[in-house]
Structure formats: structure tokens, C-alpha cells
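All protein chains of the complex are present and in place, except for one that has been dropped.
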Amino acid sequence: MSDTPYMDELSRGPWPSHAKELKRTRYPVEMYEEAMKEKYTQWGHGGMSNVPGLGSGAIARKSRRPDIISHSHLIRVLGTPGNFYKASTFRKICKIADKYGDGSLHVLTTNYNIEICGLMSNEDMKGVTLELNAMGFDVGSAGDAIRNIPDCMGPALCEYAVVDTPRLKHFLTKHYIDDIQFPRFGYKIKTKMSGCPNECGKAVLHGDVGIIGVFRDLPRVDNERLREWAGNGGNIALVCDNCPADAMRWDNRKLVIDGDRCVRCMYCINRVPAIKPGDDRGVAITVGGKMKGKFGPMKGKVVFPFIEITPPDYKELVRAFDRICDVFDEHGLKKERMGDMIQRIGFDKYLEMLGVEVSPMLFSSPRRNTFYHWKAEELGGAV
Amino acid sequence: MSDTPYMDELSRGPWPSHAKELKRTRYPVEMYEEAMKEKYTQWGHGGMSNVPGLGSGAIARKSRRPDIISHSHLIRVLGTPGNFYKASTFRKICKIADKYGDGSLHVLTTNYNIEICGLMSNEDMKGVTLELNAMGFDVGSAGDAIRNIPDCMGPALCEYAVVDTPRLKHFLTKHYIDDIQFPRFGYKIKTKMSGCPNECGKAVLHGDVGIIGVFRDLPRVDNERLREWAGNGGNIALVCDNCPADAMRWDNRKLVIDGDRCVRCMYCINRVPAIKPGDDRGVAITVGGKMKGKFGPMKGKVVFPFIEITPPDYKELVRAFDRICDVFDEHGLKKERMGDMIQRIGFDKYLEMLGVEVSPMLFSSPRRNTFYHWKAEELGGAV
Amino acid sequence: MSNIGGVGVTPVEENIPPVLLKNYGKWDTHEIPRPGVIKRISETGDVCYTVRLAMPPSRISVATMLELCDLADEYSGGYFRITLRNSFEFIDVIPEKIDELIGKAEAMGFPVGGTKNSLHNIMACPAWIHCNLPATDSPGIAKALGDALIEEFKNHRLPSWLKINIGACANIEEALMADIGIIGVHRDQPIVIEEKMQICERPTVIHSCPTYAIKPKGKHSVTIVAEKCIHCGACTMHCEAILTGDPKLDGYAVAVGGKASNTGSGPDLGRVVIPYLPNNPPRWEEAVNAVVQIMDAWRKDANPDERMREWVNRIGWDRFFKKTGIMVSIKDIDGYIYGSEFARSDLRFGW
Partner (left out) sequence: MSNIGGVGVTPVEENIPPVLLKNYGKWDTHEIPRPGVIKRISETGDVCYTVRLAMPPSRISVATMLELCDLADEYSGGYFRITLRNSFEFIDVIPEKIDELIGKAEAMGFPVGGTKNSLHNIMACPAWIHCNLPATDSPGIAKALGDALIEEFKNHRLPSWLKINIGACANIEEALMADIGIIGVHRDQPIVIEEKMQICERPTVIHSCPTYAIKPKGKHSVTIVAEKCIHCGACTMHCEAILTGDPKLDGYAVAVGGKASNTGSGPDLGRVVIPYLPNNPPRWEEAVNAVVQIMDAWRKDANPDERMREWVNRIGWDRFFKKTGIMVSIKDIDGYIYGSEFARSDLRFGW
């Protein structure tokens, strides 16, 4: 009988198998096999590793089974803009992984880094990093730092892109590389980016900071093209019917989108090639999405509904991002996620700390109680 | 110039005027006039009055202006079933009010009591109570007691009534009269009743306990009558269109309500005489609606989605109401409203205390986190 | 002693007119032949007309009630009821005499209306008439609003009904349960009268504060931490030594969109859209203007039969502010315990 009956079973069947993959590496398969037998992980405590000069990116992992292996560390490599890779480049990463690690990779993590796994020493971790640096790649995104700032493919391949997410990723990573590599906050800051409200980046739901391409004017309709599309069987009536804001009127010749109703949900744009995002483009920024922590799962909250995106220095965006980090730095407690901090402080007070301009875009509904604080200067008379 | 320029102004205009009314009584009008001048109430602290033998129903009110009046108490008279009154009976109440009080009445309070105002002594309050008792009326509904249990007119005058709210009011008031008259809880318990989900009693929104008539089967359709109604210009297409659950199908002859979709919202019943509430009738009970208190405004929460209404002893209803009061009695802190208590305890734990049967009718959505407690007996294995 | 109380309430039959008893549970349809008059038709073919009046806010005199009783005797067999919005209704009026009754009631100063797609009776707490906690005066505001909106009460010309509730302090939620609500707001923290502090139970007072703003001071007194106080007034209710603060800072907030019924998008509490307006008796211009501003935007934009909240749900709160022209401020952001629910977690902007 095989030593690894569980992994053998998991190597069968049509879906790609991690068990088969692990067997192609020097990963200590007994660790995983035993876990399945015991229904319990065999790995021990983890944490930031102590590689001199490397603030973040190396994750130490102890083992509970010294009889199998004593430990197994890994290095997080920041993903590329748009998560595009050249085979020739990736081969080099493979080579590094094979040279220093156990030959297993995590491609990609749920925060869109590459992990080079099975590293056994500080020297190896430093070696990995230096070799990666030499080829223009970098590590980081662990500990209480700004984490990797992943993006969707955006205009590189997507017809819906409202902003240039890969370029934003490149810019922001360069700009914040120190904070990505040297943890300085009370807890991690995770950012996610989507090029449009379709939200392939799920930025609102799980970003401490979410950055999403939005447009303020209406979807652009090319009526000639629309007529043609409808003529070829495109079901424009159905699309009008499904518009969640009931904003579309089609008279068989012309589609009118009611500016008083449309909420820029993207639905019609997704369904009809003749409808495109509007031209008044920027990003919205949300804060505080996360799952665990004191107050449990939370969606992000819009704090900047519209920010101009102006390369090369993206001044407005950087100002907003800085402000978000600074308030977190100043007011966040140790191991308190941004969403929990905001809840503790109160969202109104938090917005004042951020210095946002109040607008009806900042809430889904105004408040339900009259329990507001009044500042001394508001007490002079009517406001 | 008049002594009461503010009240004079408020006596003008087409809307009925409380100022004019107050002037027809012995109410100390300077108290109100001064309040308007100072933009500040002239009345002082209130509370339960100490009429011997009377546990609740008398409200004491001090004045801050002993130069005008020293105090002015009032008595709360429990409203009648359905809030119907006979002129001959009401005249007697007027007579009592005039004899003991200042001749001003509150008809009705927002909890549907009559208040006899401007009482100056314990003896008078006792006198009022005894005279009312003699005519079959009673007082109470103040302090940390079960308050008045108001109802809508129900089947007495309303075509939509699903349960007999006036009879429920009569029964419950009789049954709980001791708890209505002798405060024994940590805070008040307010109940509101509606005969159907149209909710004229607003029971869900502001009842510590809400009792609302509901039906479980589908609205009853009389298709013959419906065709006639539609033939006479009734817009059945519009009603189908507006059904929030998209549950209605009308083929010009027959209306079919989809049992898989209908949420018994009452809309079609309200609009079409040929559609009536279903026959499988009972009440739903909600708890914890309130405005202030620690956690601010809260809607009530369904705890018993369906309870049979069986006169004469309404056993199931009494059992549920008792259980709600008992849990509040046992677990509520001093001056903690039921909704706040439930929030403090946790709604899941509270439901267990109530001993409800768990069903999908108890929530608008299942939970968003995995942060549940497990009881010792649940830890034996799979559940 | 034992002869006080314990009576309960009169039997159902005692105050209900015969035609209602006969047709109890048999009512089949209703019509509203004119504002304020409801005609109910029973399965038995019986008919019952009711006539609805607005009532003066919060207080009425014995004298007036007796006059209304006289009218009831003359026109509705001696029966009336008070509705759940405190309207006065003559029950079972002889149809031929309806116009006469209306004429007499209006002559007495009681407008008839408040049914269907009209302004209904305005609910208001006693406030400055008899209470120690108010930040504003509900009856005064109700009267000012009623005078300004009287034509809406007497006509069916709104998209759906309009219900206005007024509570002069945070205690009463009626204001959050109406299409438009007005809630008294203290902008100042309460005042502690140290000399009186022995009277109430200190632990109860301290405990009564939802934000832990009340701290013990010395052996007998307490102090209120200004930055924590949300002016809810709980302490002023529970302690005789704590009074509501500076009346110059009092006023009221305006809420929109409370709804109880289960139709449309179902029940929900209203939301505060104007955090503060100053007290200006006796005509309360700011309140009247705010209500008119909201009512007009709704009237202009709503679909037929669309209640205030359904309208707002359809257009979104962002557009509510745009269409009403109400200014937003940081006070619109709910920063209290459950405020997260009201933050925006989507990108569905109504620019």
C-alpha cells in the first residue's frame, strides 16, 4: 500500500490536483498526508521572519512535526501589473524557486502575490530576494505593512475599463514601496483595485482600501450601432427591463438614459456593445472592508466618491491614500483592522479626520437617530 | 396688548388649535405662554405619583414656575377596544375631568390612552380612578408596567381585518390588568396591535411587543368578481405590475397568485375588492421595537411568526406573551428597554430563552459570520 | 384599597354602534366619496359612513369634547371613535346629513379631510404644554404646519398620503414612523444641579447614559463629559437633579421616510435629513418651509400611489437631497453604534 493514500486519492479525477503537484516537488508530503489522517494541520506557529534588511515579505512557519521537518518558510513576490507574465521571465522565477526552495509555488495568493515556498534559512530568503530584485521583481506584503496592491487587467485587455489599473498598480507600488516592505502600522493595510464598477477586484468587499474606476456622466450610447445590434437580434427590451434603476427608454430608434435615474451600475454596458462607460472618469475610494476582527465581516465604505486620476503623479489619489494611512497610523490600535477602528471611532468622526468633503454620495442613507455630537463652534446658534 | 400673544397667534388659522382649547379650560396658560417666550418648558420633573393603592396610571408633574402653579398631575385612562366611544359615556368622562382636573384632556395619547389633566392632589387622583372604575373604565399604563395594549378598529369597521383586534385588546387588558397597574419590570413594556399586515397599529416599529394579524395561505381571489371589476375599469394589469413579489398572473379571465412568490404584503388585497386575505389566520409577534435607549432606534424583530388565535382563553398567545414578559423580567436590567436587552444578550441566545421553534421565518437573512457559540452537548460530533 | 383598579376595559360591544356589531367581520369594500368621508359596504349590503376631523394637537377642552358629543348624538347615533392618528370620526352618519354635519364641524373649527391621498391628522406630543423634557414644541409646530397645509388635508391631490408626526425630544419614535417627522433636538448637554443630586439614585443615573458620558463626581454628584454626550436626554428623565441644557441651543431635526405597512419595500424607520432647525414660535417658519420643500419635491417626482419612502427608495437618498435641495452635512452620517448599516458600500452613485 502507498504511504500517501489520501494524496493518491486526491491525485485522481479531472480537476487539477495540488496533491499531484506537491509530489512533483520536494515539499514534505508527509506533512499534508498526516494532516488528512489526523484531520489537523501539522504546521506550527508562523510569523515574520528575521531576515536582516528585509522588513516584510518573508513568512516563517514552524512545524509541529520535527520528525518530518523542522520548519518551512516562504517569500512573497509582488505580482505584476495586471498579473501578466512573460514565460521567459517566469522561468527565471521558477529557477530561483527551485534553487532556494522546495520547488513548490503559490501562483497566486488571494492577494495576488507569488509565493516561493519551502525555504529553510535566512540566507536563502535573502538570496531569493536579491535575485528577484536583480530581475526587477520585489518582495514584501507581509506583516503590518501596506500589502500588495492588486489590480484587474483593466485597459490592457478589458473593454469596460474606466481607469488604467495596471498603471495605477505600477505607480502605487513604486510610490509606497517602503511602506510595503517596512511594517509601520498597527495592523496590515490591504488595497484592492478594480477598473470599473463590475468590480472584478472585489475592492469594496475586501479592501481596507478599495480603489475602483467610476464615471460620473451617463453611459455613452451609440444609437446607430445600437439599432444595428438590435436588428441582429440583440434584445434591447430585455436590457431596458432589467435596468435596476428603470432608467432606459428605447423607442425602437433611440435609447435615452434618464440622468435622473441611472446609477452607473454597468449592466447595460455589459450587455450591449453600443453602450460604453461615460467620459467623466476617476476613482472612488472605500475603506474598512474586512472579515474578522472585533466587529466581524464588514463591507468597505465609500469615503472619496470621486477622485481625478492624473498621471504622472496622481496627486489627488496620493493625497487621499496618504490621509487614509495617516489616520490609521495615528488612531489605529495594535492589531486593530481599519474597519474596526472606524467603527470604534464612529464613521462621522472618522470622515472628519480624513477631511473629506461631505456629499450625498457618502452614505446609502442618512442617519436614523439624532444622537450626534455638536462641536463647541456649532453651539453659537443655528447651523 | 394681550397677555398671551403667542397663544393668540396660535388660536388663528384653520387648523384646530390647542391654544384655543387650553383657553377654554383652567389650564395655567401662562405656563405655555412663558415656554414660548423663553423657548423653554416651564414644567419640572415628573414621575409616578404616590396614590395609595394605585400602582400606575397617575403621573406627577412638578412646575419650575411656582409663581404660576406648583404642580399639575394627570391620570391615564385605558382606551376602549377599537377606540370607539359612546357620546353618553364620554360625557361622563368629561364630567369627571371637569370635577377633578383643570378641564383639559389628552384625547388620545400616542399610546391611545385618555389623559385627564390638571389634577392637584392624591385624593383627586383617587377620586377620578374610583369614579372611572364605577363606569367600567380603568387607569394604568405608566411606569415600568405593561402599558396600554392599543388595537386598530379591526373587524368592527375594516374589511381587511385578519384577526379580531378589539376582542384581543379586551381579553389581554383583562388578563394582564395587574401588570398594567402594578409596575414590576425593569422598564416599561409597550404593546401594539394591528389586525393585518397593513399595520395601522405600527406594531413592528414601536412595540416592545407587536401583535399583528397574518395569514399563511394565499390571498383568496374571486375570479368572477374580479372579471367584473376589471370590466368596470379596474386596472388589474397595474396591480399585477406593482406586486412587489411579481407573484400575480392575469390572463384576462383568471388571476393566479404564485404560492412560491407571494409574501402576503396586502397590496393586491388593498387595491382589488375581489381579493381577500387568506383563511389560515393567526398573529405574528415581534419584540424590541423602540427609539431611544443604549442602541438607539430599533425596529421590532419577529419571534413568533404564527400563533393560533383561539378564544376564549387565547392559550397560545398568552403563553407567548408570558414568556416574553418573563424573560424580560428575569434578564432586563433596570431602565433597559427590551430591544436593548435583546441586543446585549444576543438575538440567538434570546430566542433560545424564549424557547421558540427555529424557522426561516425568524430572519430576513441568515448570519454573516461564523462566530457562533457551541454548547457542550453540540461538541459530541457532527450536528 | 382593594376596590381601586382591577377593572380592565369595557367590553367590545359597549361602545360600538349597532350597524358595526351587526356587520362585525363582514365589511367588504369601502369608497371615499369625498375627502374625510369613508363609505364602508358590508357583505350584508349594509353601509356605514364615517366623517373624519382633524384634532387639535395634544390637548382638547372638556367643553369642546362635549360639543363634539352633541354632534355625535345628532348625526351619528351617539357614537364616535378616535383613530390611531387621533383623528375624530363620527361613525355611522346618516348619508343625507353628511353635508350638514361637515358644515357644523367646520364652523366649530374642525376641518374635515385626512383620508386617502391627503395630509392626514398630525400627531404631536404635549411638549411645552406639560412635559419637562422637550427641546421644541410639538403642538405649536403641528398647528403651524396644519394651518400651512390645510388644503392638502382637505383634498386628495398628493401622490399618496402624507403623514406627519412630531415628538419634542428623542424619547418618542413617532417621528421616525411617519412620512415626515420632526424630532426635538437638544444641542447642549444637560445641566447638573449639584445641590439636588442626593435625590436620585446615582448608579441608575450613571447607568442610564448610553455613551457613558456621566461620571461620578465626589461622593454625591456627577459630571457630564461634553465630548461624549449625545444629548439623548435619558439622564434628564431619570434624575431630578439633571435638567435639559441651554434652551437657546434647542431646536428640532426633520426625518423622512418612516413606513409601517408591508406593501412595496416593506416597513422601515425614517431617516434624519435635517439635523437641526432653530425654535421660532409661534409660526415655526423653518419647520413649515422644510416640510413644504420635501412635500413639493415628492409631489413633483413621485409616481401615482407612491409613498414618500417608496419614492426615496426608487430614486436613492443621494437624489433625494438633490431633488429637495436640502443641504447635506456631516451630521447626516450615522456614526452611532449601528451606523455602518447606512454607509455606502456600493458604487451606484446618483450623480
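Letters A, B and C mark the chains as written, and numbering starts fresh at 1 in each.
Throughout what follows, a residue touches a chain if its C-beta (ideal position, glycine included) is under 8 Å from a C-beta of that chain, and two chains touch if they have at least 3 such contacts.
Being a predicted model, the structure only gives us computed values, none of them experimental.
All shown chains touched by the missing chain in the whole complex, by label: A, B, C. From the set A:244, A:259 or A:355, the residue in touch with the chain omitted from the display is A:244, counting the whole complex.
Within the complete assembly, A:159 is the residue of A:123, A:159 or A:228 that touches the hidden chain.
Of B:3, B:260 or B:330, it is B:260 that touches the chain left out of the display.
Touching residues on chain B toward the chain that is not drawn are 197, 199, 204-205, 212, 214, 216-217, 244, 246, 260-265, 284, 286, 295, 298-302, 305, 343, 346-352, 358-374, 378-379, 381-383.
By the touch rule set out above, chain A reaches the unshown chain at residues 6-7, 9-10, 12-22, 24-25, 27, 31-32, 35-36, 38-46, 52-55, 57, 61-62, 64, 72, 74, 78-91, 94, 97-98, 103-108, 110, 112, 117, 126, 129-130, 133, 136-140, 150, 152-153, 155-159, 161, 164, 166-167, 169-170, 173-174, 177-178, 181, 197-202, 204-206, 242, 244, 263-267, 270, 273, 289-297, 299, 333-335. Mapped onto chain C, the footprint of the missing chain covers residues 262, 266-268, 338, 340-341, 345-348.
Here, only the chains that are shown with their structure count from here on.
Mean C-alpha position of chain B lies 14 Å from that of chain C. Annotation: 47 Å between the Cα-based centres of chain A and chain C. Residues of chain C in contact with two or more other chains: 170, 176, 210, 232, 248, 269, 336, 338. The set of chain B residues touching two or more other chains comprises 296-297.
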